[in-house]
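Worksheet: one structure, shown below.
Excluded from the complex is one protein chain; the other protein chains are retained at their positions.
After this line comes chain A, so read on.
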Amino acid sequence: MANFQDVAKQFTEFYYNQFDQDRTQLAALYRENSMLTFESASVAGAPGIVEKLTSLPFKQVKHQVATLDAQPSVDGAILILVTGALLVDEEQRPMNYSQVFQLRPDGGSYYIFNDIFKLVFG
């Protein structure tokens, strides 16, 4: 199996592509015990998480990943910290964000166990 750095890179690439194209399709990455904390609002479980992501007040969105770091965690889990810029709708000014994922292995692939998103301005 690929090393955890590669998993982290592939995952973030896939995640943000999917998010930017059609975030309603992200459900497959979460499970019942997943937890999303988006701007300090916490939602548990894939259906609730996708509902939350879908209801965010923007249509067009583009993530630009600036940094990505990953550390191996317990039982094959991977801790990922991403920072980057977010461009939303007509907004010209990119916003700094920081996002932490904890991925857990599940039958040959990974799912998102924790997802903590926060805007941090610069």
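Everything below uses one rule, namely that a contact is a pair of C-beta atoms (placed from the backbone, for glycine too) under 8 Å apart; a residue touches a chain by one contact, two chains touch by 3 or more; residues count from 1.
Methods note: contacts and distances are computed from a predicted model.
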Study note, to complete from the structure: The chain missing from this complex carries, among "mRNA export factor MEX67", "CTLH domain-containing protein", "Ras and Rab interactor 2-like isoform X1" or "Cell cycle checkpoint protein RAD17", the UniProt name "mRNA export factor MEX67"
Revision key, fill the gap. Chain A residues touching the chain left out here are 3, 5, 8-9, 35, 37, 39-42, 56-58, 65-75, 79, 81, 83-85, 88-89, 91, 93-96, 98, 100, 102, 114, 116, 118-122
